[in-house]
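Here's the structure we're looking at; comments come further down.
With one protein chain held back, the other chains of the complex are shown just where they sit.
Our next item is chain A:
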Amino acid sequence: MSGATSVPGGGTPAAARGGPAGTPAPRRRRAPFGAPVVLLAPFLLLFTACTLIPIGYAVYLSLFSERRSGLGFGGATTQVFTGLGNYARALGDAAFRDGFWNTAQYCLLYIPLMLGLSLAVALLLDSALARAKRFFQLALFLPHAVPGIIAALVWTYLYTPGISPVIDALNSTGAQVDVFGHPLPAIVNIAVWEWTGYNMVIFYAALQAIPREVLEAAVVDGAGPLRTAFSVKIPLIRASVVMVGLFTVIGSLQLFTEPVILHDVAPGVVSTWTPNMYAYSAAFERNDYGLAAASSVILALVAAALSFVVTRFTRGRDEKRAGKRTPKPTEHRTETAR
């Protein structure tokens, strides 16, 4: 694709001038011949091999079913084209639909909680009153250094009566806490613990990038700290909030590690508790690759649809707000002057 740069042209060293980015000065093209190809090829090859081809292969596999000829043992398997049959089987399976229902409940609880918490902590850290900002940032970020599987293990132990000091302390006060009877909040808590600090750092970085004059103007206009946070700071870092929201939605759909660990101890978490667990069990417990591929494709399509909705919805709001926001400060000023 980038081989098209090999337009023969004046190859003098002086021709190698021109802006570094974007400006395709025709005289410049001969000098970098080959270099962009060499630099881009490793990534593009691996991207093709590990992203594009698997997507295509998943779609292909999802259209076939394996049929055993003969009596099972050692009998040759033949692939039979079944069209959308695997999709119908996946969507017709109550376990698969339950997985989506569990994920939806998880998203409804987890996303507002985590986004709210990380925004709140970022705003607190951004306020002039906070002390030891470097320490807090590091300490809050640290769970990101813990592999998801270990976070899930540690929290599972902290949920287990007998092992957990927290549960034991609660039980000794007479409150009978049964975490494993309520797997959804238990899993949400693990995810909140893992991701709040990470996203807080993103929000904090964006807050620090807000020009100081803007905040001073807000103060001059009489906005208190809460008003500044909600009417100035949060709207200004909306791009970051949208990006984090998008990645959180995509990540939530792939929920796997935490429920797999809880599956061992919480009876409510079945082996097909999320769509991803369903695909895994279809492939490795039932050896039904067509069904596994179809459910992976459905999951990816849902992720694509949700990303589209998130970006579309927020972009629409962006445009509306952008039109509105400019007159706002003056409007406010006349109000206070009155």
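Observations on the structure shown:
Everything that follows uses one rule, which is that a residue touches a chain if its C-beta (ideal position, glycine included) is under 8 Å from a C-beta of that chain, and two chains touch if they have at least 3 such contacts; residues count from 1.
Throughout what follows, contacts and distances are computed from a predicted model.
According to its UniProt record, the chain left out of view corresponds to "Sugar ABC transporter permease" among "Lactate utilization protein C", "Sugar ABC transporter permease", "Fe-S cluster assembly ATPase SufC" or "ATP synthase subunit a".
Contact with the chain that does not appear here is found for just one residue of A:215, A:232 or A:266, A:215. Per the touch definition above, the residue from A:154, A:170, A:234 or A:270 contacting the chain not shown is A:154. Considering the full assembly, A:240 is the residue among A:65, A:86, A:240 or A:272 that touches the omitted chain.
Remark: the omitted chain is touched by one listed residue; of A:113, A:234 or A:300 this is A:300. Of the options A:87, A:110 or A:203, the residue whose C-beta touches the omitted chain is A:203. In the complete complex, the residue from A:40, A:84 or A:309 that touches the missing chain is A:40. Residues touching the missing chain, restricted to chain A, are 1-2, 4-5, 13, 16-17, 19-25, 28, 31-32, 34-36, 38-40, 42-44, 46-47, 49-51, 53-55, 57-58, 61, 117, 120-121, 124-125, 127-131, 134, 136-151, 153-155, 157-158, 162-165, 168, 193, 196-197, 201-203, 205-206, 208-209, 215-216, 219-222, 224-225, 237, 239-240, 243, 246, 250, 253-254, 256-257, 261, 264, 276, 279-280, 283-284, 289, 292-293, 296-297, 299-300, 303-304, 307, 336 (touch as defined at the top).
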